[in-house]
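Only one protein chain is missing; all other protein chains are in place.
To keep things simple, chains are lettered A and B as they appear, and every chain counts its residues starting from 1.
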Amino acid sequence: MSTTLPFAATQAQPNYLNVDYGWKSWLFTTDHKRIALLYLFSITAFFFVGGMFAVGMRMNLLTPQGLFDHDTYNKLFTMHGIIMVFFFLVPSIPATLGNFLVPIMIGARDLAFPRINLISWYLYIIGGLVALGAVVQGGVDTGWTFYAPFSSTYSNTHVLITAIGVFISGFSSILTGLNFIVTVHKMRAPGMTWNRLPLFVWGHYATSLIQVLGTPVVAITLVLLALERLFHAGIFDPNVGGDPVLFQHLFWFYSHPAVYIMILPGMAVISEIVTCFSRKAIFGYSFVAISSIAIAVLGFLVWGHHLFVAGQSMYASIAFSFLSFVVAIPSAIKVFNWTATMYRGSVSYDTPMLYAFGFIGLFTIGGLTGLFLATMAIDVHVTDTYFVIAHFHYVMVGGMVMAYLGGIHFWFPKISGRMYPEGWAKFAALVVFVGFNLTFFPQFILGYQGMPRRYAHYPPEFQVLNVMSTAGASILAMGYLIPMIYLAWAWRNGPIAPQNPWRAKGLEWEQSPTPPPTFNFDRQPVVTEPAYNYSGEEEEEVELGG
Amino acid sequence: MNHHVVSVKVYAAVFAALLALTLTTVAVSKLELGEFNFIVAITIAVIKATLVILFFMDVRHATDLTKLFVGAGLFWLAILLVFLLSDYFSRGWLPGPGWL
Partner (left out) sequence: MADSETPLAVHEPELRHHFDDSAQQFESSVLGMWVFLVTEVLFFGGMFGAYTVYRNLYPEAFASTSHFMNVTIGAINTAVLIFSSFTMVLSVRSAQLGQKKALIIFLILTLILGCVFLGFKYVEYHEKWVDHHVPGPSFRYEDTRYVHQAQILFFLYFAMTGMHAIHMIVGAGLLTALIVMSARNRFSAAWYTPVEMIGLYWHFVDVVWIFLFPLLYLIGHTK
């Protein structure tokens, strides 16, 4: 069964990129694919800004006495966290790859609410500009966690404006989630039953549930914080009877599930990549699908593990600790299933698969160290140290960002109609892997040895590991810059891609042209096979004589 | 479209019930019932809300999917409140001798 079109025809055919030109056709588009690209460019810009703050931090940490004073350093790590969490990680895969692919993967012509999709991008931009406005005016120094009463009473930086910016972007997240939920329920093509859905869609559905259920709580928390900044009633001020721990409870009710908003789409991407580059159906499809939902649900029951040393009752802490162990189980199931998929598969080492390998190894390390932190007796020792920082950077950067890069490379041909340079891509993946580990592994040791986080200056005995970490960060930065360059080059100059360069299964590869037309398909797809039917294809090849 | 029309009588009956329940809850609040005041007031509020949701928002004729989402919203609110309050309520508990 041929799924490729002649090279020249692929370019000449009208697709979502060449159907219309001009800034209005982009800024007023309702095409989910164009909106995905709008997000891609803006998210990359924010990643760059957040990265600049990281550069400042790592430069400061080269020496024990540092480059900056405490107030400036406080602003650096705060802005790094706020921008990376709220304006990069939370939207990243869902708003780019999710927006682009979810409708195509289920056989639909667009998301359920295309105009709301565009509004969600504008809300993201407005929220981002408001937050950047706070940066330009001098920044915020509360930490991305905005803990009260410092944030509500004592900080004299631009907390209010930043809170407003984050609040607005939260609605962008809610609307994206709402759109995906309705789309997956109502817009599936004939034959696309729930147990034929690509795991990418299951992962994004689970993510959307979290976005819809969790984000409103951080929204109201920021409202209360903003009102407190304005009226000083004392709701979080212990001097007048307020409880700072209440802020932490309300904040983490969202912010813990938020980390699953960040990682589930990455896992969704890895499921797609691993099956394709093992030429094998995913091992335990139902388990992987249900594990996404399990993570979404269980992720709401563990937030108290951020409050172990905050004054939370011991009994609540015990419950949260136990549940934090439970939530690790579905993640572990995914890792086992990806590995089992590769076993006796026909594994190839294209760039997306290299990023998938990186994800599986680094996410596992990050996840296991999460269990250390879920253990109260250990957490008391390493909380607020670099151990925590290393943990979450392993899952977020070693996990999520690698999945993001893997996904961008995997679907780059579909999105752009061109191939990226594989040699440079493999090289960059290696640079990222080396740079990442050199940056963050020393931080586990630093944390264990007692170096606190959010400190501008540190005792001299920690310098060697800090220098290693900064060196690693420079390498990691190179690893991120190289793809930005060759992907931009390949967008215009790369070789034209065939319809299905990876010979992957899935509606987006098999039944949608590359790049897709505005309404995704030339004719309504009807689904008759299970997802990842690679063995069916192999049987065909054997029959035809290979 | 594809759903049935509810009679004005049904809506009026629900409206009357809601008003009656409002009067009841105000009247009961004037009595000295201790902790029971809270329980009665919340129970009446839950009944009123249920009437609005089932009849005015027509959830009784809604698809199973809609009912699932209504239930999920309430369930998640319960998670927030129960887990949040569990911290405050258990802060005063002291471990007994030989226990942890």
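Here is the rule we use: a contact is a pair of C-beta atoms (placed from the backbone, for glycine too) under 8 Å apart; a residue touches a chain by one contact, two chains touch by 3 or more.
Since the structure is predicted, the reported quantities are computational estimates derived from the model, not experimental observations.
When the whole complex is considered, the residue among A:219, A:403, A:504 or A:531 that touches the unshown chain is A:219.
Although one chain is hidden here, its contacts on chain B can still be listed: residues 1-2, 5-6, 8, 11-12, 14-15, 18-19, 22, 25-26, 29-33, 37-38, 41-42, 44-45, 48-49, 52-53, 55-57, 62-63, 65-66, 69-70, 72-74, 76-77, 80-81, 84-85, 88-89.
Chain A meets the missing chain through residues 108-114, 174, 178-179, 181-182, 185-187, 212-217, 219-221, 223-224, 227-228, 230-235, 240-243, 246, 249-250, 253, 519, 521, 523-524.
Everything that follows uses one rule, which is that only the chains that are shown with their structure count from here on.
Separating the CA-averaged centres of chain A and chain B is a span of 36 Å.
Chain B meets chain A in the complex at residues 65, 72-73, 76, 79-80, 83-84, 86-88, 90-91, 93, 95, 100. Every residue of chain A that touches chain B in the complex is listed here, in rising order: 185, 213, 217, 245, 249-250, 253, 300-301, 303-304, 307, 312-316, 319.
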